[in-house]
Each structure stands twice: as structure tokens, then as C-alpha cells.
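With one protein chain withheld, the remaining protein chains of the complex are depicted in position.
Chain naming follows the written order as A, B and C, and within any one chain the residues start at number 1.
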Amino acid sequence: MKKHILSLIAMVFLAGQAFAQLPDPGFTVDEHTAIVITDPQNDFLSPNGVTWGVVGKSVEENNTVENIETLFELGQKADLPVFVSPHYYYAHDHKWEFEGALEALMHKIGMFDRKGPLTTENFEGSGADWLERYKKHINNGKAVVTSPHKVYGPETNDLVLQLRKRGINKVILGGMSANLCTESHLRELVEQGFEVAVVKDATAAAVIPGKIDGYQAALVNFRMIASHVFTTKELEKAIGASK
Amino acid sequence: MKKHILSLIAMVFLAGQAFAQLPDPGFTVDEHTAIVITDPQNDFLSPNGVTWGVVGKSVEENNTVENIETLFELGQKADLPVFVSPHYYYAHDHKWEFEGALEALMHKIGMFDRKGPLTTENFEGSGADWLERYKKHINNGKAVVTSPHKVYGPETNDLVLQLRKRGINKVILGGMSANLCTESHLRELVEQGFEVAVVKDATAAAVIPGKIDGYQAALVNFRMIASHVFTTKELEKAIGASK
Amino acid sequence: MKKHILSLIAMVFLAGQAFAQLPDPGFTVDEHTAIVITDPQNDFLSPNGVTWGVVGKSVEENNTVENIETLFELGQKADLPVFVSPHYYYAHDHKWEFEGALEALMHKIGMFDRKGPLTTENFEGSGADWLERYKKHINNGKAVVTSPHKVYGPETNDLVLQLRKRGINKVILGGMSANLCTESHLRELVEQGFEVAVVKDATAAAVIPGKIDGYQAALVNFRMIASHVFTTKELEKAIGASK
Partner (left out) sequence: MKKHILSLIAMVFLAGQAFAQLPDPGFTVDEHTAIVITDPQNDFLSPNGVTWGVVGKSVEENNTVENIETLFELGQKADLPVFVSPHYYYAHDHKWEFEGALEALMHKIGMFDRKGPLTTENFEGSGADWLERYKKHINNGKAVVTSPHKVYGPETNDLVLQLRKRGINKVILGGMSANLCTESHLRELVEQGFEVAVVKDATAAAVIPGKIDGYQAALVNFRMIASHVFTTKELEKAIGASK
């Protein structure tokens, strides 16, 4: 009995050790790999966007705008298909009867607002539009633009189907914002049986000093949930090596 | 033009302010509300469980074991249906061809292991079994035990259906562990159109000082994603007031 | 033992009887009920649509065009929210690497084709556009138009979320075509815990005499899967009675 308890203690100790040394499964880019970008839109990434006041510092520190552009370019260079999952709210979404905290805020500040799903009136250059410098990468006749996700994850759009219909089972993930849409895409893609790596400086998040740090939260969860976490530079190298 | 820029700056500033003052939509307990508990199992909550070395301190600091029990008791007293979403791995799950970091670890340390879906051999008292003190609350002929989730969220089990088939559209969420299964349940339930409140001290998470703080990460995301965050005491009061 | 066998035989016989007398759970319209219409688009319902050659006869026999319009009007009169789930294919969908039989056909004949998700160029009056007479019902600032479904069911769009965000848990279903998108919506809504009734003459299907009868197939499955099957007239009466 005593022996049993001792071995139990040993096991628990070892598990603790193992946990402290979280494995890193790694991620190899192959011909079934795609790049997925969430919300590369003005409201997150432009100094004129409605959230710049809280995400701007994190965007600048991470060099997020340039790093997302690097992902688009890597897709082109390495012939990795690129999928963009945008976030739009239409007039009818403002009639929802309940919302989580940030959903309530997004609706209040008119984030990602578009007039409706079948009109592009006033869309050009709005907070919901792509960041200007990304347009040439998204409107190139190759990138797949999915239907908008409506909360944070791809449960409400066709991203998973679009990936599968192209034979994709591995995803390199970047975009905005780290702990909300990017992380919800990570979580759902993992539930759907994709192998996912996140590019941690091709994203950013709301940081309010002393109150909330969405970016740190995301880093913790990326590390635990994804197969691997890259920097943009590490990814460039990994893709170069795989060619 | 100048005026336009100034009003833009003003708008961005106000959005920043609004963001800093994240709304709290609140959560009222009504007759369509249920309590959902994730992973109330030995491997998380017992000192003999395989993760105690990394989650034990957070469990003790939050008084998690007692607070989860209070949720079970509140369900009974206030006639709120209770749903339990467990986490099991069977022999065949160990043949998966790829895993995220923590999935790899869970499999390595034999977390939540059961022999198979159609046998309870060696289950009693194992790491996959309920914490002993919860058994009277779960095996009372009233609580609904769903099929196991297989990664972190309820995408792979029948929780959403079971809730809907009982007319539930609001969920009070607790259980283990905060930033993984609890948060993935929060995120998926929100995507499925539930109104969700989280009980922040009826959960806990892996904390490795100076390296990883799963609990802080969860608090950030609970605050942003849920409709409201309760302590167990606040929830008790709210339920008392609603009766 | 013999007795046991006899009682088994009796039980099986009674089950057979029960099965032959399939229950009809019924469907009561209440304040949580919405009308959902699938694919009310030219390619199915206009003599100029690409499928008219095979669905036209069924559309005419069922008086489908008028009955769908009656559903829109009932929504307006009885203050039941109306949700429309359209079917669109974009240029990028034509690059899918595999398809089921009818998916292959739809792509081949250019069914539901639009140029892209962020342009309405050439959309007006095309096969993908609403039937002209429905436009006043859909573009009235009240109906919710979801993102397009991409195969047959709402798994790839935001219909379930939109319904839940308005407090809907019961659905009256009509639209095109009976055994494909309408039935896939029925099946998925039932899996998601909605109570669903189908209006069997506000739909129609491909019928190729002596070869395939999509409408009969749908009737069999509506009867088994839905909570109730209405005709448009029966529904009008039921809604009148509930007011």
C-alpha cells in the first residue's frame, strides 16, 4: 500500500515535470498546407480603425501589419493557398437580443459595419474593408475570401469546407486579434482535425496596461493548443528550407 | 477635410475609451438556464491526479473543489438542470497521427485514460473518474452526463443538443481547466447562440511561475467573451435573488 | 423460455405496428417561431433558371412559387421573423478538387454563380438573384439574409446563430429544392435542437419520370424527421388560430 502511494506520488511528480516541459509537436509545411488570415481589416490594423486606441500599441510592437503582409507574400512565393476569413456586421446583426461583452462593444462602436450582405455601398475604405496595402494580395484571383464569421470563430462561415475542398489539412494562422478571432479560429480548426501553427507576431491584441492583456493571454493558449508557434522570421526560414 | 480628420480622431479616441470600459452585459438566471461543468475528474482535481503538480496551487487558491460542489448544490436547490461534459481518452485515441502541444502531453501522461467506450473496467477511482465527493451530485438520476469531448470543446459531443432538447438557452459555466476545456466550452456555446456566464473561482488552470499562467489568460478571455463573470458567492446571491 | 420468446415476438409485432403508425408530434406556432426559406432564387423558380427543365413540373404542380410567397406574407402578417438562406457559388468555388454528383452538375451548368463575395456585378436578374416577385419581401429591412450555404445545409453559414440570437427555437421551413437544400436544412436544424415543421407544397424538386423523383424522396423524409408537415393552407389556418 505504502509502495503504491509512493509510486503514485512519483507519477504525479513526473507528470508535473512533463507538464512543465510542454512538448512542441512541431509543424512541417507541405503541399496540404494553407495560410489563413483572420480580420485583416482597417478597424484593427489602421490608425483610423475603431480599435486602434487599444490595439495600436500591440500592432506596432509586433510589427503586425508588415508581418501579415509577409504571410501573404510567402503564400505567393511558396505556392501555399491563402484563405481570408473576414468579420462583418450587417444592419440585421444589430437586432441581436443578447451579446457577450465584446460583441456588445463591437456593435456599439460600429466595428466592421456593412450595410448588408448584398451591397458594397460605403464599403470601400471603411473600417470593414481590407487594409489598403493588402488589397493586391487578396484581390489577386487566387486568395479565397470566405463568408464572414459572425462571432469569433469559423463555426458560422465556410472556412473549414473551403480548406477541405482544396485538400488542405494543415494551417498556418495569423491575423487579428490574437486572443479573440485568431484564437477562436485556432481552437475550432483543431476541433475539426486540422494541424495548426500560429505566427505569433503576425497578430496583436487589445492591451490596456494594468487592466487587460489580450496578447499575453493569446500567447499562453497558442503555446498549449497549437502544434507549433512561429515568428514570421522562423516561418520564412522553415518554408525556405521545405522548398 | 481637417474637420473630418478631427472627428475621426475623436471617434477613435472614444472607441478607445469605450473599449477600456468594456461593457458588462450581465446575466439573469431564469427557467431556461442550466449549469454546465467541464471535467470534474480526478486528473484535474485530486492530489492524486496526473496534473496536480501544475494545477494544484490554482485549485487550492480558488477553492475550486468546494466551489464546483456549490454549483452542483445550487443546481439542486434552485432546480437548475445540471449538465456534465467529461473528457475521456480511449485506446484508439492514442493512435492519432497528430496533436497539439497539450494533447500530446495528455496522451503521454495517460490523462483521462479509459480502456474503451463500452467498458468501465478499471474506471472506478481512476484519473478519469469523477472526484469522489461529486458522485452523489452526478449520479442522482437528474444530472445529464454527455458523451466525452475529445479535444477541448463540445464540438465532438452532444452537449449542445442535450441543452437545446431541454429548452436551455442560458448557461452558467464552471469546471476544469479554465483556459482549455472551460474556455473552449465558453467559446463554442457562444458561437452556438447561448448566453453564457462563467464562475471564475469554480475553475482553475495550469500555472507555472514565470513561464505560463493559464488562469490569468482565462480571466482575460472570460471577461471579453462571456456575458458576465461571477464568483461563486455572487452567483449564490444572484440565484437567491431570482427566486 | 418459450414465454420469453412469445413476448419478444409480441413486442416486435407491436413495434412494427407502432412504426406503421408513425406519431405526428405536431407543431404549435409561438413567439419563438421563425420562417426559414432556402434558395428562393431564379435558377430554381424561374422558367429561365438553369434547372427549370427538371424542376419546373414539380414547381408548377405544387404551386411552389405562390406558396413560398404566401410564407413571406404570413411572416409579415403574423409577425414571424423571416430568414432566407441563399446558395451562391463564386469563382473560387470552381476550383474545388472533388464534388458529389449534383455539386459537379451545379458547377458545370453555372448554377447560382456570382463573380465573388464582395461584388454584385452582373448579379441583378441572374440565376443567383431572388425571384423578382420576392424582392419586396426580402429587401424590406426586416428579413435576415444569411451568408450563402455552400453545399446543401446551413453548416457553412450563420443561419443557426442568427436564429438563436433572435431567440428562435422553432422553424417553419420552405424553399428549394425539397430533397437537397430544404431537407439538409431540416436535418441540420433538427441536429442543432430546433423543432421544425416543413411546408410540403412550398417546395419542389427535380423529377425525371422513370428515373428519379426527388420530391417523393423528400416527402418520405419530411414525414419521418420533422415534427410536423403542413400544406401552405394548413399553415395559414394554424397561424390564424394561434393569433
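Here, contacts are C-beta pairs under 8 Å (C-beta built on N, C-alpha and C of every residue); 3 or more make two chains touch, one makes a residue touch a chain.
Note that the structure is a prediction, hence the values are computed from the model and not measured.
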Partner chains on view for the chain not depicted: A, B, C
Selected from C:Ser85, C:Gln162, C:Asn179 or C:Thr232 as touching the chain missing from the view: C:Asn179
From B:Val50, B:Leu102, B:Val151 or B:Leu235, residue that would touch the chain that is not displayed: B:Val151
Among A:Gln76, A:Asn139 or A:Asn169, residue touching the chain not depicted: A:Asn169
Contact set of chain C toward the excluded chain (per top definition): 8, 11-20, 22-25, 47-54, 98-102, 104-105, 108-109, 111, 151-153, 155-156, 179-180, 183-184, 187-188, 190-192, 195-196, 206, 208, 211-214, 216-218, 220-221, 223-227
Touching residues (missing chain, whole complex) on chain B: 91-93, 95-98, 116-120, 123, 141, 144-148, 150-151, 155-158, 160-162, 165-167
Chain A, residues in touch with the chain not shown (by the definition above): 160-161, 163-165, 167, 169, 191-194
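Methods note: only the chains that are shown with their structure count from here on.
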Proportion of interface numbers common to chain A and chain B (over half same, under half different): same
Angle of rotation relating chain B to chain C [CA atoms, steps of 5 degrees]: 180
Centre distance in Å when chain B and chain C are each reduced to the mean of their C-alpha atoms: 36
Computed distance of Cα centres, chain B from chain A, in Å: 22
Shared interface positions of chain A, touching two or more other chains: 98, 151, 155-156
